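One protein chain is absent from this view; the other protein chains keep their places.
Right after this comes subunit A.
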């Protein structure tokens, strides 16, 4: 082995003022690869995304089915999209919690000292977590299918709906990533995130028809972006159509990323 070549200091080298877009994407993908390796090493952290869709789908369908739609069968097209959105978006909290834990480790010091795009460690972690959303999505639909859910939209529209939920969850996870970066402890991230997410998912049309709610609540439920996402998923899976709800859900997702990604990166750079 030629030690000289390993140890030589590279004195003459081209230097860049900042990472290019191409480099930024490459760095983020490498960081995502790191995230996937970590999931592979500690598969027990996938417990929540495997068990939650199964338990929640069973529980909510049998609890609310009779009361809301008369019977379980006719409740399935309502509840499966609702539970899908609730579960997958709920999973994105873990992203913030794990980011907090990860950032306390020494390896983040090295990431900070490397000439890489500042956003890469964050974007990579968030990107790797889409695997979690995918698992939760597939399991929720599979549970629905087992319980007798046969979406009229067909498999292609179900896949599209799944993709939509994954994209939106990824966007929402930037909010929790922001909490993860500014909070002091992982448990406080969990706490704040639940506080935000609980009203958002339950004060929506995910489980119960909006018409049954008081007027003032209907107003909130109708502006709640989660409602639009749930409606968009129902349109796609049950009818195979895409309407204004889909557009609103996507615009909402873009807006969240546009606001929270820069905020998170700035907070991350400040926090040392």
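Methods note: a contact is a pair of C-beta atoms (placed from the backbone, for glycine too) under 8 Å apart; a residue touches a chain by one contact, two chains touch by 3 or more; residues count from 1.
Methods note: contacts and distances are computed from a predicted model.
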Of the listed "Sarcosine oxidase subunit gamma", "ABC-2 type transport system ATP-binding protein", "Acetolactate synthase small subunit" or "Thiamine biosynthesis protein ThiH", the name UniProt assigns to the chain that isn't shown is "ABC-2 type transport system ATP-binding protein"
Contact with the hidden chain, among A:27, A:132 or A:228, goes to A:27
Mind pulling the subunit A residues that touch the left-out chain? 1, 3-19, 23, 26-27, 30-31, 33-34, 37-38, 41-42, 105-116, 120, 272
